[in-house]
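Note that one protein chain of the assembly has been removed; the remaining protein chains are unaltered in position.
Showing chain A:
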Amino acid sequence: MSISREDIEKVAVLARIKVDGEQVSALEKDLGNILDLVDQLSAADTDSVEPMAHPLDAVQKLRPDVVTETNQREAFQAIAPATEDGLYLVPRVIE
């Protein structure tokens, strides 16, 4: 299976990864190879197999609704690039 340049460019935008024209050509080939590999799996007959949500044959343990975390804002904000008034500061976002 092949992947188009448009698909690669779109996925790059969604993933916030900057790729230039030359890289797209290389990715076209590499991703195409990976998809070919995945295609081989499609050859397997899965008609009687239920789709799997997780490889482990186990179910999720749930946690009682009790507060176990304490305020560690200072420690977390010590490694943040910018903070003010207890807020994390990020490049301006306006929809």
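As a working rule, contacts are C-beta pairs under 8 Å (C-beta built on N, C-alpha and C of every residue); 3 or more make two chains touch, one makes a residue touch a chain; residues count from 1.
Keep this in mind: contacts and distances are computed from a predicted model.
Candidate names were "CheY-like chemotaxis protein", "Branched-chain amino acid ABC transporter permease", "Aspartyl/glutamyl-tRNA(Asn/Gln) amidotransferase subunit B" or "Quinoprotein relay system zinc metallohydrolase 2", and the UniProt protein name of the unshown chain is "Aspartyl/glutamyl-tRNA(Asn/Gln) amidotransferase subunit B". For chain A, the residues touching the chain absent from view are 10, 14, 16, 53-54, 56, 58-69, 71-73, 76-77, 82, 84-95.
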